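With one protein chain removed, the remaining protein chains of the complex are shown where they sit.
Should a chain be cited, it is by its letter among A, B, C and D, assigned in written order, with residues numbered from 1 in that chain.
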Amino acid sequence: MTPAKEECAGIVICAAYADGRRTGDIKLDDIPQLLRRDGAFVWLGLYEPDEALMQRVQQCFDLHDLAVEDAHKAHQRPKMEAYGDSLFIVLRTARWDDSAETAAYGETHVFLGHNYLVSVRHGASQTYRPARLASERQPQLLAHGPSFALYALMDFVVDNYFPVLSAYEDRLDELEADIFSGGADRDSTEEIYRLKRELVTLRRASLPLVDVCSDLMSLRVALVPDSIRPYFRDVLDHLKRINDTLDTMREMLATVLQVSLALASVRQNEVTKALAGWAAILAVPTVVFGLYGMNFDKMPELHWHYGYPAIVVATFLVCVWLYLRLKRTGWL
Amino acid sequence: MTPAKEECAGIVICAAYADGRRTGDIKLDDIPQLLRRDGAFVWLGLYEPDEALMQRVQQCFDLHDLAVEDAHKAHQRPKMEAYGDSLFIVLRTARWDDSAETAAYGETHVFLGHNYLVSVRHGASQTYRPARLASERQPQLLAHGPSFALYALMDFVVDNYFPVLSAYEDRLDELEADIFSGGADRDSTEEIYRLKRELVTLRRASLPLVDVCSDLMSLRVALVPDSIRPYFRDVLDHLKRINDTLDTMREMLATVLQVSLALASVRQNEVTKALAGWAAILAVPTVVFGLYGMNFDKMPELHWHYGYPAIVVATFLVCVWLYLRLKRTGWL
Amino acid sequence: MTPAKEECAGIVICAAYADGRRTGDIKLDDIPQLLRRDGAFVWLGLYEPDEALMQRVQQCFDLHDLAVEDAHKAHQRPKMEAYGDSLFIVLRTARWDDSAETAAYGETHVFLGHNYLVSVRHGASQTYRPARLASERQPQLLAHGPSFALYALMDFVVDNYFPVLSAYEDRLDELEADIFSGGADRDSTEEIYRLKRELVTLRRASLPLVDVCSDLMSLRVALVPDSIRPYFRDVLDHLKRINDTLDTMREMLATVLQVSLALASVRQNEVTKALAGWAAILAVPTVVFGLYGMNFDKMPELHWHYGYPAIVVATFLVCVWLYLRLKRTGWL
Amino acid sequence: MTPAKEECAGIVICAAYADGRRTGDIKLDDIPQLLRRDGAFVWLGLYEPDEALMQRVQQCFDLHDLAVEDAHKAHQRPKMEAYGDSLFIVLRTARWDDSAETAAYGETHVFLGHNYLVSVRHGASQTYRPARLASERQPQLLAHGPSFALYALMDFVVDNYFPVLSAYEDRLDELEADIFSGGADRDSTEEIYRLKRELVTLRRASLPLVDVCSDLMSLRVALVPDSIRPYFRDVLDHLKRINDTLDTMREMLATVLQVSLALASVRQNEVTKALAGWAAILAVPTVVFGLYGMNFDKMPELHWHYGYPAIVVATFLVCVWLYLRLKRTGWL
Partner (left out) sequence: MTPAKEECAGIVICAAYADGRRTGDIKLDDIPQLLRRDGAFVWLGLYEPDEALMQRVQQCFDLHDLAVEDAHKAHQRPKMEAYGDSLFIVLRTARWDDSAETAAYGETHVFLGHNYLVSVRHGASQTYRPARLASERQPQLLAHGPSFALYALMDFVVDNYFPVLSAYEDRLDELEADIFSGGADRDSTEEIYRLKRELVTLRRASLPLVDVCSDLMSLRVALVPDSIRPYFRDVLDHLKRINDTLDTMREMLATVLQVSLALASVRQNEVTKALAGWAAILAVPTVVFGLYGMNFDKMPELHWHYGYPAIVVATFLVCVWLYLRLKRTGWL
């Protein structure tokens, strides 16, 4: 018999449920016996288990080789696959990290049978304790089997996308404000790119789940009973809301990029006009002063008593007049 | 027994209908009794009800938990969900605010059973009184049950999109006029962005309703009788018109953005050409005046009697000739 | 009995047909009687009828309220709707106006039953006389009932799209020629936008008809007999040709816009290079003349006998050499 | 009886086949008699026939009016239409014209019955002789009827697209080389547009054939026997290859256009920087020479013995230093 200590390494929770109520924690060795009981199911939560543990779990629940192989490798795409009567589900979890101002992504693999749910967490995800407690608060639904536990898990995963999405929405709003106040610069352009990249990452986590939820709602096998299906539809509805928002943001971000290009063009026009305008104003003294710098013998103005101040003042006045004119026509 | 006063808080209307005619207002407590009668239905209109009221309504009509939960939260996406024999529908309402020159959006949740219609209004929507009166004017259709009342509501909601759409069309027309008369500037670029954003918002309100209407037309359950279906097809037709117009506007707006970029380029060319042209003209006196500012001992022109005026006049003539030439070749 | 005069207000034609041959004009009052005869049908053509006339027509043919309501309102989208055994079809008609160089759009609503065809014309459309005469020339087909009359109408409407399309193709060709000869300017950019807008309008008239024709070809009801279906396939084929051409033009127009942007960039490069080139050439005399305008005591060149002409000639030669070099490297 | 001479006008070939072998040329008048024989079929090839000939052919084979009407008009879109037991197929043929460096397009209309194949060539297409000889080399397949002859024709038409496609690929490669070596100029931009246009034309010829081939493979009618279907799948495979290549080229061409825009921007930057750099260098002598051109009484440098050469050399050195600095920082 394996001592409990050793088992603890990768096991977060291993609980037995009967008629929707938790009957207590059990050991891995007791699982096969429990699985034979009617109306009972096992909820096993693992966190980055080692290979030995996964082998024991595979034997306990008779999991398919390919699914277990996948569960070892990270960077799976979210998906659901049926192996005989059981399901293998890959979820990508997201957590908003306030200090780093980025989202951290993790992965969870779920094995679902008619009397067990095994979840395997990888990477920067949160514990599923809140989801478990929430589902235990509704024993009449949990009594329908582990599919309601799966709902609780998926609902928790999807709800954790919202803070990330909302942080991205804030960044898009800031970006807009920046671009329309200060114009498009190097930083805002880079921020557009980075935000785009992060939207794509979130989208790759959430979009495939739409198919997963739809399949869970319409599944022919008896794993998800009729009374639980509306709950998956609820998750699907949240996912659709997330993906709608992501699509909108993608579209707006593409428009922001084009708009920032247009604004850069407008700004370029303004700068060139200003350059041309000031060049025109400065051309006046340059030409006039050049004129009276010529060395002709007979240049009567040079000998006038007030010639110098008159010319300087006249030049100045012409410059002022030109300035005002250009100002009015929008060149300065 | 609850006094009528207290009830009034969130209740706008609570009327009983029999054979398509309104038989009078009733109290919440009398609803269960009325629901048992043949050919009768209840039309209950709520405005931002509190939780206590919603609970009582849920009990009266035996509404599903998930639907009632959704009805509490704002910012749902428009959708229709079937819970057993009843339907839960989310609509987004739009109202054009002339003073603020923007559209205000609200939300309405509708619960539809074979003998009741409960509408829950949130936010900046208008009262459904006109829709109710309109439907009461056609008792032969209202006699088919609450599905005709649902049509009246949806028709009213969709008809209220048209003024918003038409205001956006006006803004697009103005934008075009601005860009083709005055060229693309900062303001018009920002207006393109803002209009785009508002089109996206309206689209998110109206597009999902297309699916809702299609489903209502083809629904297998008996909630919408055959004779009422053409009315939902009529709403669908209006929605298609709105979405077609929105698509067209989106496409034209994208083209406006590209065109304004092209115009900015054209304008930039003109400005640079003007800059180059004037620089060329001003180079003439600069060079000539510089020439006669040199201090060589032997510069015969300097000693000519009319040297000074001759040079000035010659320079001026060359400038005029250059100006005319550049004007003709389109550089000025 | 209504006198013929009054009836004439909105009635263009009201003819009875039997076995594919026109048996004569009839009055509205005689229609119900005629509809009871086997193998006969009524072809009623209206032009902007008033409400009273429409009501009488509705009674004659027992038309659905919603369809008649639609037939009053302009700006419907092209569509086909079945009301019981009858069909309601909305067509957008186009007419190329050579003097105004734009297309004028109108609307036609058609009610089709197994023994009647009612067409209601609105706006700038042409009379359907040619279509009627063409269909009367094939009595063996017209004997199949009013569906062949519908074909004649739709064929006529669709054939009238071709001159409009062809005018747009000419404008696109001109646009191309303009842009590749003279470069993209303000006018060509505006023309791109305007053409785009008109393509979108034509597309909104013709694209929905594809669905209408497909439905008419595959319709389960007996309104369109087997032998007439290939004729609707022919109309469908024309529509597909129009929509293919429109798609191609849209794509080419988008490319024209991008190409004109690229050409503006190329042109901008040329202008800036010319500006830089001339500035370089003019810098030579400016610097040289400035050099000999200095007031140093000891500047030997100033005292040379041919100093002045030598310097001027040397400067001129340097300018010429620079000009030739810049010309060769493509900067001028 | 019509003399052979007259017939020849539009008839390229009129041959009878039995059990997959050509039994000899026949006259139009003998066709009806031959069509009555079992296992025999007629292969009739026409080139731009006049109306009289088409009428006789129509009578011989009992062709549908609409199909014959189409066969007269040019500029049909490629398509397949079933008229009763027979098929009407429109193909667009392409031929690469090496001297003109463009593709010439023609049209072929094919009527296929269970015992005849009539092909009508229009415009710049090649003779189908090679296709006919190739099919005659496989009598065991030709014995299945005229559908194998149709395969031979379509295979020939589709194989003639490849040289055109390959010529376009060469042009795209040249375009790339041009743009990345010399930068985007007026000519390359125009070439992008022209190539785009020609790709669209080829696409309009080849894309609709995908549907035609798919339909021929899956057709319920017995015109194409099971053993011939893989041959049409082979044509379909070639078409898919062509359309894949066209799609790739379209995408790359769009990218080329954007890249050429980006390169023009980069080039513009370089030119403006060069302009700014040289302006900075030339500002040095301008300012210095202006300084010593001032007429102050007390300017000690002017009276230094080596003042003039010292200043000139110092100015020159500053210019050189500035040149080297700007060179290093990439402004020149």
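Note that in this section a residue touches a chain if its C-beta (ideal position, glycine included) is under 8 Å from a C-beta of that chain, and two chains touch if they have at least 3 such contacts.
Values in this document were obtained by computation on a predicted structure and should not be read as measured data.
Interchain touches from the omitted chain, evaluated on the whole complex, reach A, D. In the complete assembly, the contact with the undisplayed chain comes from D:K240, out of D:K240, D:H303 or D:K327. Only one residue in the set A:A143, A:M217, A:L261 or A:V318 touches the chain that does not appear here, and it is A:L261. From the options A:D30, A:E81, A:E136 or A:D215, the residue with contact to the unseen chain in the full assembly is A:E81.
Counting the whole complex, the residues of subunit D in touch with the unshown chain are 176, 180, 230-231, 233-234, 237, 240-241, 244, 248, 251-252, 255-256, 258-259, 261-263, 265-266, 268-269, 272-273, 275-276, 279-280, 283, 286-287, 290-291, 293-299. Not every partner is drawn; the one left out touches subunit A at residues 64, 66, 76-77, 79, 81, 83, 184-186, 189-190, 192-193, 196-197, 200, 204, 257-258, 260-261, 264-265, 267-268, 271-272, 274-275, 278-279, 282, 285-286, 289-290, 292-295, 299, 301-303, 305-308, 311-312.
Assume only the chains that are shown with their structure count from here on.
Counting steps between touching chains, the shortest path from subunit B to subunit D takes 2.
At the interface between subunit A and subunit B, under half of the residue numbers involved are used by both copies, so each side presents largely different positions. A straight line joining the Cα centres of subunit A and subunit D is 43 Å long.
Residues of subunit B found to touch two or more other chains are 258, 261, 265, 268, 272, 275, 279, 286, 290, 293-295, 299.
Chain-to-chain contact here is organised linearly: an open path runs through the chains from one end to the other.
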